[in-house]
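What follows is a structure written as structure tokens; I'll ask about it next.
Every protein chain of the complex appears in place save one, which is left out.
Labels run A, B and C following the written order; every chain starts at residue 1.
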Amino acid sequence: MAKITASVYTSHVPAIGAAIDTGKTTDPYWVPLFKGYEPSRSWMEASKPDVIFLVYNDHATAFSLEMIPTFAIGCAAEFKPADEGYGPRPVPTVIGHPELASHIAQSVIQDDFDLTIVNKMDVDHGLTVPLNLLCGSPDAWPCPVIPFAVNVVQYPVPSGRRCYNLGKAIRKAIESYDEALKVQIWGTGGMSHQLQGPRAGLINREWDNAWLDTLIADPEAAAAVPHIDYVREAGSEGIELVMWLIARGAMDDVAGGPAPKLAHRFYHVPASNTGVGHLILENQ
Amino acid sequence: MAKITASVYTSHVPAIGAAIDTGKTTDPYWVPLFKGYEPSRSWMEASKPDVIFLVYNDHATAFSLEMIPTFAIGCAAEFKPADEGYGPRPVPTVIGHPELASHIAQSVIQDDFDLTIVNKMDVDHGLTVPLNLLCGSPDAWPCPVIPFAVNVVQYPVPSGRRCYNLGKAIRKAIESYDEALKVQIWGTGGMSHQLQGPRAGLINREWDNAWLDTLIADPEAAAAVPHIDYVREAGSEGIELVMWLIARGAMDDVAGGPAPKLAHRFYHVPASNTGVGHLILENQ
Amino acid sequence: MALDKPYKDVPGTTIFDADQSRKGYHLNQFCMSLMKADNRARFKADERAYLDEWLMTEDQKQAVLARDLNRCIALGGNIYFLAKIGATDGKSFQQMAGSMTGMSEEQYRDMMIKGGRSVEGNRYIGEDGDAQAHHQPQGGKKD
Partner (left out) sequence: MALDKPYKDVPGTTIFDADQSRKGYHLNQFCMSLMKADNRARFKADERAYLDEWLMTEDQKQAVLARDLNRCIALGGNIYFLAKIGATDGKSFQQMAGSMTGMSEEQYRDMMIKGGRSVEGNRYIGEDGDAQAHHQPQGGKKD
């Protein structure tokens, strides 16, 4: 049976992608950030999964206002990097895992999560920047990736609790797949940032770090945080953090297993407008 | 506050639309069918709602295989009749109710139903045929309509229980809307039919009528029917009946109120390939 | 396969699940294209040339050209998509459904007027109803 080996959490700031694409990773501004991901890249090489289930949000890229799915699972064979207005990022095409994705879709829809199944989709920086941060800039990504997009753009967005419970259902689905795959689940976006209005530039280092503590040690409590707290404390785009709860809800301890091992933790301000947080949790 | 006054249930066979559009409603083949809806049209004129919340399924019309939402709510100002391959039906454009639709979307998404919000969509016979059956062929439909599309084309489709619970959440949403609107909720599709393979043409009159009995008197039991029973007993397209459970779940009795009044019941075989069922239930 | 399929024991019936959908993706998307009048006209003018614009298998193209809907379904087609081919041909859903049963149009229509196909013997594979494989083709061909 397939098994979730670890969960990875990281912000997915577009400027990080731009720094990579334009060769600025060694600029003094960017050095501390990329240094924080060096242990993650070593870890990733040592712990290579067979599939990554990657939770992210589409930033008005694949989904316009014509159709806004709350949860969308990518079941296609491949997903091309999107043109977000600057031309497509020069990164590899993402290879999907249609069989596992379909299996997860079937399982969680029958568990009362009302997914939208997507068979054609371009993927934006929300998905590709985390891959760069953990895998560098290879000619091909190291394994298939199942993109899972969450609406955090137009309100109402799903609650933290809903995301957490979805993580539990995804875990159950993956663990019932009849092939011995090592699967990682990633939650991306956040942490504190606001990209709009006179309050743009808000960063809340204390709140971010307290939230990381809670996510690690007491995910139930993290799942109970209401939307308004994210907006008020972590800026309007801080709401992206609900996506981390999907990954956290899929870990063994939530289903009665042992607490995960914290393999890496990193926090850095700023990357462009954003407080960058990053965790790696391993199932034991 | 808005109020659900009644629920209406009806099959939505494309051939009925074709009979209307080509002036064949007085042909001997069609007379018994349209006669069965005469009381419904009188009832509709006497009980005109302010808004119809119309649950139907898209038949590979607005939604291709690129994106398949489990539940999609139409929040647009209008919806045009689709060209399903024969040219668009000559029926009025459907006027939406964006404010109530958005309110319902916000409410039920916060109640853990993961809707897809749709702001642009053409509507097919699944939505327009029921409007004809209850309203005739006017120059304009009698009131705004909120289209609510359910995936019953690609498996896994939502369970009967999930649909029933969604109905409860929709009721709660409608009853919390701060304008005194009379709202009808319609469930369409079914009853027994199979449109594919050597088993095409299957009709199960006994099963259909027993299911109607159960839906009226014991909706919990109807909601517990598993998918496979619909397929086995009512044909592969009989699965459309899960949509009736959304309307049924929104009725007062399900929330502890009095049992609804059966204002009309009708059953007829065949319309083209289909066993046609029809109910009107009024809240007391 | 990893998908649980409790519907595999129903005779004469193909459930359009994720596996079928993957198999039939381009076939079904070709069908969707026939919802535009221009495309219907181009398809009618030269079916083969139009089909060659799509990433369909040769088997799928042949099944479309032959209007063999059972074969189309076996190759991943879904009836709601395939219905766009019938619409382009000016066929009704009854004609399309009937074409999959081996019955003549008249036989099928008569069966429907008499109340449709009975479920008796057609619930599980291995019973003796008219939709079972050992009674194929139904209708006319009595040899």
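Criterion: contacts are C-beta pairs under 8 Å (C-beta built on N, C-alpha and C of every residue); 3 or more make two chains touch, one makes a residue touch a chain.
If you're wondering where the values come from, they're calculated on a predicted model, not measured in any experiment.
One chain is not depicted; across the entire complex it touches A, B. Among B:148, B:177 or B:266, only B:177 touches the chain that is left out of the view.
Only one of the listed residues, A:55, A:203 or A:281, touches the absent chain: A:203.
From the set B:51, B:67, B:82 or B:100, the residue in touch with the chain omitted from the display is B:100, counting the whole complex. Across the interface with the omitted chain, chain B contributes residues 75, 98-100, 102-103, 105-106, 117, 119, 176-179. In the full complex, chain A contacts the hidden chain through residues 13-15, 18, 29, 59-61, 64-66, 82-87, 153-156, 192, 194-205, 207, 227-228, 231-233, 236-237, 269-270, 272-273, 275.
Just so we're on the same page, only the chains that are shown with their structure count from here on.
The mean-CA centres of chain A and chain C are about 41 angstrom from one another, to the nearest whole unit.
Averaging C-alpha coordinates per chain places the centre of chain A 37 Å away from that of chain B.
Each chain gets a centre from the mean of its Cα atoms; for chain B and chain C, those two points are 25 Å apart.
Each of the following residues of chain B touches two or more other chains: 65-66, 154-156.
For chain C, the set of residues touching two or more other chains reads 17-18, 21, 25.
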